[in-house]
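Inspection log for the structure reproduced underneath, given as C-alpha cells.
Only one protein chain is missing from this complex, and each of the others stays in its spot.
Labels run A and B following the written order; every chain starts at residue 1.
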Amino acid sequence: MSEAKPVGGKVFTGPFLFFLVITLIGIFFLGKRFMFGIGAVTNMNDGFPWGIWITYDVVVGTAFACGGYSMALLVYVFNNGEYHPLVRPALLASMFGYTLAGVSVFIDIGRYWHIYNVFLPWFTNFNSILLEVALCIAAYIAVLWIEFSPAFLEAKSGTKSKVNKLLIFFIALGILLPTMHQSSLGSLMILAGNKLSPLWWTPMLPLIFLISAITMGYTVVIFESTVSALGFKRRLETDILAKLSLVIPILLIIFLVIRFGDLLMRGHFGLAFSGTLQGNMFLLENILHILPLVILASATNRKNAKMLFLSACSLMLGGLLFRFNTYLIGFDPGTGWHYFPAIGEQFITYSIISAEILLYMIFVKKLPVLSSHGQARA
Amino acid sequence: MKCRESDFEKIPSGVSRRDFLKVCTATAVYMGLPASFGPKIAEAATAAKKRPPVIWLSGQECTGCTEALLRTSHPTLEHLILDLIALDYAETLNTGAGHQAEEYRAKSIEENKGKFILVCEGSIPVKDGGIYCKIAGKPVLEILKETAPKAAAVIAIGSCATWGGVPSAEPNPTGATPVYKILEGTGIPVINIPGCPPNGYNFLSTVLYYVTFKKLPALDDKLRPKFAYGRLIHENCERRPHFDAGRFAEQFGDEGHLNGYCLYKLGCKGPETYNNCSTLRFNDMGTWPVNTGHPCFGCSEEGVGFNIPLHTPAEVKNVTPGAVQTPINVDHGGGISPGAAALAGVVAGGILGAGAVAMKKIDQEEKKQD
Partner (left out) sequence: MKIKRRDFLKGAAGCGVLAAVGQPSLAEAKKKERLPGALGFLYDSTLCIGCQACMVGCKKANDMPVESSDLLPIWENPRDLSAKTINIIKKYEDGTGKNKDQEADGFAYVKRQCMHCTDPGCVSACPVSAMRKNPDTGVVTYNKDACIGCRYCQVACPFNIPKFEWESAFPQIVKCQLCSHLLAKGEIPGCCSSCPTGATVFGNTNELLAEAKRRRQMEPGKYYDFPVASIDSGKTFSQKAARYIPQIYGESEVGGTQVLMLAGVPFSKLGLPELPEKSYASTAESIQHTLYKGMIAPIVVLAGLYYFVNSSQKDTD
C-alpha cells in the first residue's frame, strides 16, 4: 500500500488568489451580518427562516463531506483495506466540510453568543431533532480532527503512526455519528409538515437522507480524486475508483426504490408531473440520480475516467438538488412568502466554499494526505 | 347677561342678496355640488315667477320633523316658506284652519297640478280602512292617494313616513305603513328623508335640488338622497379614533365615558346607521346625540331605531371591509432580484464550465497516461 506524502509546491497560485478574493468579499458581508443583523445581508424571512446557509453550507455541505464517513464504512466495516489510500483525502475534505458547516451554523443562528446553551443539560430538549443534529455534528467535528490527527503527527515526526485502541474507538464513533445526524438532517423536515410538498415530506426522510448521504460520500471521493489529480497534476486513480464506483449503483437502486415506493404508497406521485416548479425540480432531481445509475451500471463506463467524473458530477448535483428541494424548493409556508438568496448571503456561502478549497490546497501541499503513488507523474 | 342689540339684528326679516347667496352656496355644498352652483340655486329659487308650491301632509306624527325644520337658521324658516317655497298647506304652520285651510289646499293642488311637491310627515295607518288618522273627516290614506298622483314628487320626511317609525313598532295596532309602500307601483317618485327628526338641511337641500334641476337627487336603494345618507355615522364620528384604538365606555359615567371614549359598547348604532349627523349635526350649534355622551340609537335606519333594544351592540356594517385591514395573502417580497439571480447564474455557469473543462482535461490526462 502506498504511503501518504505532502504534495508540496507553491501555496500562492492563481486559483489560490482567486478563492482568497472571494473569501475576503464574504468576510466583508459577514461583518455586515454581525453588525446589522441577518436581515441586512440575507433574504431570509419569517416564511423561509432557513436559507442557503443552512441548506447549502450545513445540509449539502455535510453531505458532500460524507466522503470520510463513507470510506470509513467501506474500509473498516466492510474490511476493504484496498481503498485505504482514499481515506485520508476524504477525511480531510470531511473535516473541512464539517468544520465549516459548524462555522456556518454559528453565522446563521441569531443568538450565537448563546450557542453553548446546546451543551447545558438544563436547557437541552431531548425531543428536539435539532439538538441531536447539533450535538452529533459538534462531536463529529471533534472526532474528524482526532481521526485526522495522525497526519499532523506524521508531518511532524515523519513516521507513520500506529493506530491505537483509542483511535479505533474514534473511527467507530466517526461512523456512528454521521449515521445518526445524516439521517436526522432528514428528520428535521418532518416537523415542517404541511409546509413541505408531499413529494418530499415523508416519515421515511431520515432513511432516504442517510442513504443519499452515504452515496454522496462515495461520489465525492471520485470527484475529489479526479479534481486533485487534475489540479495538482497527479495521476488519475481510475483503477481504484472504478472498483469503488460499483457501490454507487447499488446504493442508488436502494435509494430510488425506497423513494419511489414511498411516494407511490402515499399516492402523491402525480404531483411530479404537475408542471409546477416543484414537480419539475423533482423530475430533474431524479434524472440526476438515474443518469449515474445508468452510466455506472456498465463495467466499461466504470473504467472510463470521464464517465466516472460525469456520473459523480451528476450525482452530486442530484444530491444537492434533493436537499435544496427538501429544504427550500419543496418548502412553501404559504401566504405570499418568497425566498431567493440575496447577493451578500450568496457571497458568504461562496466564501465558505472558497475557504474550504483554500484550506484543502494548503493542507494537501503541506501535510501527508494524498497517496504517494499518484506522484509518479510529474 | 344683557343681550346686545346686534345679536338680534342678524335675524333678518328680509334677507340681503349677499346672505341669500350664502345660503344657496351652503346648500350646494351640503349636497356635494360645487360652490359655483350657489348662484344657480338662487336663480332657480327666485327667478321663477312663482315659488315652488309645497303641500305638507301629516299622518301619524308628532310634528317633530316640522319642529326640527323650524330651528334651521340658514335659511330661517320664514325665509324658506316666504321666499324660497310657497308652503300652501301645512297643518302645523297654517295660519288658517278648518274648512278655510282645506279649501286652500284643494285650490292649490288643482292650480299646481303636476308641479307641486308633496311632503308627507308621519306614517299612514291602513288597518280598518285607515280610520285611525283622519283629517277633516277623511282618512289620511285617502288624502294621500288622491293627492300624490297630482304631485311632481313626494318627499317622505321623518322615520315614520319613510319606514313606519314609532307608530309601526310592535304590535303596530294601526297598521302604520310608510309612504313609499302605499305609493308602490304607481310610478310616483318618492324621496325618503328618514330621521327622528331628520336634519332640516337634508330636507331643504333636497327641495332646492329639485327646484334647481327639476329632477330628483341621486338616491340609494332605500330612496334616500345619497348626499345625506351615503355614509355610516360611524365613518365620520368624532369618537371613531377611540373605537379604532379599542377605547370604550363600558358604562354610563365610568372613566371611559368621562374621557369621551367610543360608545359602541353602550349600544351605539352609528356603525349600522346611514346618516350625516356626525358631520352636519343639529340646530346650527354643532350638537348631536353622540357628542352629548349618548349612543346613537339608529333613528333613521329601518329595522334599527325602535326595533333593536337601545343598548344592544350594533351590527357593524361596511359596504366593503375597510382598507386598513391587511388581506389574507400578503406578498412579502424576498423574491428573486436581478443582481442575486445574475450572481447565482454566474456561479452556476462557472461550475458547469469548470466541469466541462475538467472533462476535457481528463481526456488529455488519459491520453498521456496511456
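As a working rule, a residue touches a chain if its C-beta (ideal position, glycine included) is under 8 Å from a C-beta of that chain, and two chains touch if they have at least 3 such contacts.
These figures come from a predicted structure and were not determined experimentally.
Undergrad: Going by the stated contact criterion, tell me the shown chains that border the hidden chain.
TA: A, B
Undergrad: Among A:61, A:206 or A:249, single out the residue that touches the unshown chain.
TA: A:206
Undergrad: Given the contact definition stated above, which residue among B:257, B:281 or B:332 touches the chain not shown here?
TA: Only one of B:257, B:281 or B:332 touches the chain omitted from view, namely B:332.
Undergrad: Identify the residues of subunit B touching the omitted chain, counting contacts across the whole complex.
TA: Its contact residues with the unshown chain are 243-246, 248, 262, 264-265, 271, 309, 312-313, 315-316, 318-330, 332.
Undergrad: Residues on subunit A that touch the omitted chain in the whole complex?
TA: 34-40, 42, 44-47, 49-50, 72, 75-82, 84, 105, 108-112, 114-115, 117-118, 120, 123-125, 127-132, 134, 163, 165, 168-169, 171-173, 175-176, 179-180, 183-184, 187-195, 203-204, 206-207, 210, 333-337
We adopt the following convention: only the chains that are shown with their structure count from here on.
Undergrad: Between subunit A and subunit B, what is the separation of their C-alpha centroids in Å?
TA: 71
Undergrad: Mind pulling up the subunit B residues that touch subunit A in the complex?
TA: Subunit B reaches subunit A through residues 328-337, 339-341, 343-344, 347, 355, 358-359, 361-363, 365-366, 368-369.
Undergrad: Give the list of subunit A residues in touch with subunit B in this complex.
TA: On the subunit A side, the touching residues are 43-48, 226-227, 229-230, 235-236, 238, 305-306, 309-310, 313, 335-343, 346-347, 350, 377.
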